[in-house]
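Submitted below is the structure of interest, expressed as structure tokens.
Every protein chain except one is present and positioned as in the full complex.
After this line comes chain A, so read on.
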Amino acid sequence: MVTEAGRAPDRPAQRASVAAVLRNPWIDAAPLADLAPEQSRIGPVLAKLLSARLAQTLGGVDRIEAFGKAAVVGTAGELEHAGALIHTPFFGNLVRELLNGESIICFADTRAEAGESLVVPLWHKTHAPTRSHYQTISARVPDAPRADEIVVIAAASTGPRPHPRIGDRRTDPVVTTRTLEESLS
């Protein structure tokens, strides 16, 4: 991001998303089949590949400040298949470790036709409530997922939003229905 609202940010951030397209390993599986074996087989491969590409693209693990993940399952799969590949220690824990993070990794998932774009949320990799780092990146693979494929995405940013100025939890006033009694009545 070079300028936003016509001004250069104090800390211009680079955002990247890396997507892998793979065949849905459960496409021929029986309904309600156990997902665990494929999760532990595929998750680590994806975690390593996507984390390495993110770090390479953004100039190293140390430059990454915020991260997120996502999956898009093709129309012949279950939404649970998308979740199965990203919501598992075999993927999430490894991405967190490889990117030197501590936070839970925020996510998006959906089932869609090829070319659907997905807004992937990112937040701070060690201090998730850091409001300046709440941001998103739009990710899209033009010809994927096919009906029997899954797109798995890891995303990261090297800094905050371009001009963060909405405070933080520490600077927020106390807001409850009681303090707002007048305007809500």
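Convention: a contact is a pair of C-beta atoms (placed from the backbone, for glycine too) under 8 Å apart; a residue touches a chain by one contact, two chains touch by 3 or more; residues count from 1.
We take it that contacts and distances are computed from a predicted model.
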Absent chain [UniProt protein name; select from "Ni/Fe-dependent hydrogenase, large subunit", "Chemotaxis protein CheA", "ABC transporter ATP-binding protein" or "Amino acid synthesis family protein"]: "Amino acid synthesis family protein"
Of A:E4, A:D34, A:E113 or A:D172, the residue in touch with the unshown chain: A:E4
Options A:S40, A:T75 or A:S138, residue touching the unrepresented chain: A:S138
Contacts of chain A with the absent chain, listed as residue ranges: 1-4, 57, 115, 117, 138, 140, 142-143
